[in-house]
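With one protein chain removed, the remaining protein chains of the complex are shown where they sit.
By letter and in written order, the chains are A, B and C; residue numbering begins at 1 in each of them.
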């Protein structure tokens, strides 16, 4: 789960990391009021969960009420990479002499947290990582001990941060690590961490992504998350239903249980000449209602021309799946898109017996089911 | 550093460990007022830093104003194992069905924290440890991870704590461990942790000893420590001077640098037929003033009949020692007790030159110095 | 023969009094697994389907001489349950639980360097030696004893592949679901090493998926250390970069590694044929045996 910039900054500021003066606004008057409080120049920054906001026109530096009004009118309500901008952060513009990158994330390959510092901040750090990997100093952290003070210093000095600010940057990094652990972060980043002419450091941006599996013990963050929710309408719906769902741009809707098997179904659709409309994993042990919801999801996608339902039961039971499919489809006068069903594993025979074969096409094997769904999609497109 | 019971209980209660209602009082009126607030029966408990308060008459259970007045008059101001009782804790008397022991300490042999639980609480736990060691369940804690929840449960179940209260006791133990780490405890104990008829647990006593080397980062505890200071008058003086000092009951006062060497000097005094009056380590790198203070300490002990000064300089310099000895002794019209000095190591020759040999007896070797001081002490006693 | 578990494996079920734990303990026993104890704090002294329950894993292991555990404990408490299992003399702990916070697993990962107990999972279907013992939630009826060792990051994909094998009369020595989380215990390399050491395993099927670099490392390991023929499968060829596909591990960073292509190339370079479909995997295995 990704916090908005303004939320992450609040979390950072509460922990003692210096951040610029700022205020959130959702209309022009709010922007002007905030700018007056803070004093020009200010930055007006769209609060949406997309990368490259600046390049896409979501951030503007303004020096007067007139400029602020113009920028606010343009940005609030704009469509930024598919997301509607509802709020902007009005923020003190900070004069800086240097821009650093400071981050903490999980190195999944090592199974360890890693702290990173670079003097090449202010730009896309993934590009730096690719083009000039040595420009990012890294230090793995033993999660049992936590980050030791010497480790914060080490990564800061190794990155070549100026000695005049090294202690402060190490302090910011230590705080960032503590936040990352105490808030169950998956990534915590400051890019740029600005260095001013009088050797102060200030977090000009803030990224805080939270491990969704840990939200149960992060009630405050979970509450922020409700505000932070964003993305595609269908993906929001999937969040509500609690599905692992990814929208793609093909025409074959895909529902299955277990990520590996669903991915394999996508791959087979492609293999047999079709194109997947989505990834939808109902998870393990899905009951009838969940199956109904899954079909509802896929039918809601206008791109979908056919649906393939592939369940290999382990803890998921074929009879429950069949019941859910029946319930979902019996609600329609006319089935919106042809549905191909393949059931295997636990209780698949019971499922087959229950399944209303007037409403769906049944196939015995995965290959046959996928091929049939691709054919239906081709017919639908034609 | 040992906190008073009332201080430790406050620390425990602030962390969420259930403790009985209580109030501190320093006179009879205060006791009666507190007892009225709490409601009889109450326990009146002398707040002094000695073991076996109960047996020594420092704790009394009272059921009425009359009894409370009597007990308060007797206990406040009494001399408990050499310590003057200035305050008492007036505390709700708790009905219990069981008494447990719960503690956290450092196992120095293993270099690891250890958590301990026993169903034989309410008595001297050292005796239990000696007579029935299996009655205490122990679990070593990895200090990098801290105490894991399963470890708290394990030691509680292994001790045979009743399942009805096991979860609560494990919770108290976890909190105790957290306090022990966050407050730099050396020992944290609850003995007894009472179990009531309706399966509640409550800390009827509280022990919290703090690592003195960590007081610099425990300002709140250090402040409590000023209140908690107690013990022998000379030992209090040693605390002020910052000496490692232990008062013994012999007649040869001993001053030296380094614990091992001072202990060896004590042993030699004994070996040559004398008896040590004290252990006093001036530490490494002592300057003249510190030496003067050390002599003042030893002269303040009426039991002392002679003094042996044994310095082997490493970072301590012989000339500084000699200067300190001269300054201390030149302040007297008459030297109170004969002083034997042996200087070796760094700058010992310079020290010898400075030393006013009219005021002290100089010996070249440790053995000679000790023997001479023992002779002087015998003469003094005679 | 088999790897890691067999008919003699004595199993303690952590969380045996919960819904999932009780159900699957029953399923395991029905399959023939030697479930000797349950461990649930505060439930010591009870019995579940005739299995004695202890308050701690340590007590269960000591009293019933268990050598493996299966963990059905909700995610909030599962990290602690794994720690508890690793702090015993168990040979193997199998964590079925899905959704354990990653930072809890990072701490478990550190602990794994300090214990002799092997962890399988979490977020895995478990392990089965067909006809002997199953630890976990795999549907026993699709497996058959035989010569193929199988290791997979995905549960249901495992079933799909096993089903294809069993339908052709190809049985399995042992099937190992290592789980799809970013931080897991036993990984491909560990499982491959176990199968390589097993004289009865004549071929190995390895089912990977996009994300991480475990398959690439496994390919290198196969090239260096594995003589037993290996057949591969990689799910997620059509996954777009930067999208998380269900498994926390199945995210493609778009930086060259972690993609299906890089994994398939690495396996091919190690001499491992990679099937385009589960049936192709079965074809390859059939041609080897």
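Rule of thumb we're sticking to: contacts are C-beta pairs under 8 Å (C-beta built on N, C-alpha and C of every residue); 3 or more make two chains touch, one makes a residue touch a chain.
What you see is a predicted model; the values in this text were computed from it and never measured.
The chain we do not see here touches A, B in the full complex.
Looking at B:139, B:189, B:205 or B:281, the residue that reaches the missing chain in the full complex is B:281.
Here one chain is not drawn; of B:47, B:148 or B:186, the residue touching it is B:186.
Residue-wise, the contact with the chain that is not shown comes from A:158, picked out of A:37, A:110, A:158 or A:330. Summary of contacts with the chain left out: across B:67, B:211 or B:239, the touching residue is B:211. Of the options B:221, B:255 or B:366, the residue whose C-beta touches the omitted chain is B:366. Along chain A, the points of touch with the absent chain fall at residues 145, 148-151, 153-154, 157-158, 163, 166-167. Although one chain is not drawn, its touching partners on chain B can still be listed: residues 106, 108-109, 111-113, 126, 129-130, 142-144, 181, 184, 186, 211, 213-214, 216-217, 244, 246, 248, 256-264, 266-271, 276, 279, 281, 284, 312-315, 344-346, 366-367.
Rule of thumb we're sticking to: only the chains that are shown with their structure count from here on.
Here B-C and A-C were compared by C-beta pairs in contact; the pair with more is A-C. Separating the CA-averaged centres of chain B and chain C is a span of 55 Å. Rounded to whole angstrom units, the spacing between the C-alpha centres of chain A and chain C is 28. Each of residues 145 in chain B touches at least two other chains.
Multi-chain contact residues, meaning those touching two or more other chains, occur in chain C at positions 107, 111.
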